[in-house]
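Notes follow once the structure below has been shown.
Here the complex is missing a single protein chain, while all its other protein chains stay put.
Naming follows writing order (A and B), and every chain is counted from residue 1.
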């Protein structure tokens, strides 16, 4: 076992939970750890390009999911007190006023500092997300890859 | 520590989270791991027989909980975008179209491949669930048993 490795399954796409995941990931890489974030289901949303990408081969259902789910971190909503977006906007302002890093800054910092982001290919197949729609610099893998990394890590969280 | 053991506390009864738990569990047993899923609170619902079972000794409150909570995997709803069941139905269709295993197939596969399902007796006492109402082949235990298994595992998730 390697005490310098951490994995996070990012299942949630809630603003607050993504923020928690990124704070932990940034903290761990700052302490010299290797960190892998496996984004699955709603968590995949943070890895989507914010702009609409022309794609082929999506079913009507997949187009609907794609249209309903947020693209990138800027559209995420709080898990509680969202109040049609007002609560999330308040949380962003309170965070900024407190001198905290924005969700976007936390995400950019994680990427710059080497947090490895892996998009779950099984979820992508279901939701119809194509690699062209995802940001650059991420990896694609399934549950076996996750389990392989989790076996090497000493902290494995599901968020 | 045994790198071939995993535990999952399945607290959630959401369709998507149960699916994630079962995908991880199936993946792990396929790789030769021992996997135990401790179902508690809403997670207990997946272990309930789908049909109504005549039981004695339930309080009115417990009858109400029993009536409001889904029996088995077929009645579970998405944690997000459920839209009165339409979203869950869409997710099931998209999954099927993508060639994925249904939630029921994942559950059956987990049982066939030796994933151990343990129902939390403390939650059962509160909710009034009786062993007659639960599917065959599962075990019953409390938090001490969970902690004993978690001490032997190298990946312990709370879903």
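As a convention for this text, contacts are C-beta pairs under 8 Å (C-beta built on N, C-alpha and C of every residue); 3 or more make two chains touch, one makes a residue touch a chain.
Bear in mind that the values here come from a model prediction, so they are computed numbers and not experimental data.
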Residue touching the undisplayed chain, where the options are A:110, A:126, A:143 or A:157: A:157
Of A:28, A:47, A:61 or A:134, the residue in touch with the unshown chain: A:28
Among A:17, A:48, A:71 or A:116, residue touching the chain not depicted: A:17
Contacting the left-out chain in the complete assembly, out of A:47, A:91 or A:127: A:91
Sites on chain B contacted by the missing partner chain, in the whole complex: 1, 9, 11, 13, 40-42, 59, 61-62, 64-65, 68-69, 122, 125-128, 142-144, 146-147, 150-151, 156-158
Contact footprint on chain A, counting only the chain that is left out: 1, 3, 6, 16-17, 20, 23-24, 26-28, 30-31, 33, 80-81, 90-91, 93-95, 97-100, 154-159
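Assume only the chains that are shown with their structure count from here on.
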Length of the line joining the C-alpha centres of chain A and chain B, rounded to whole Å: 25
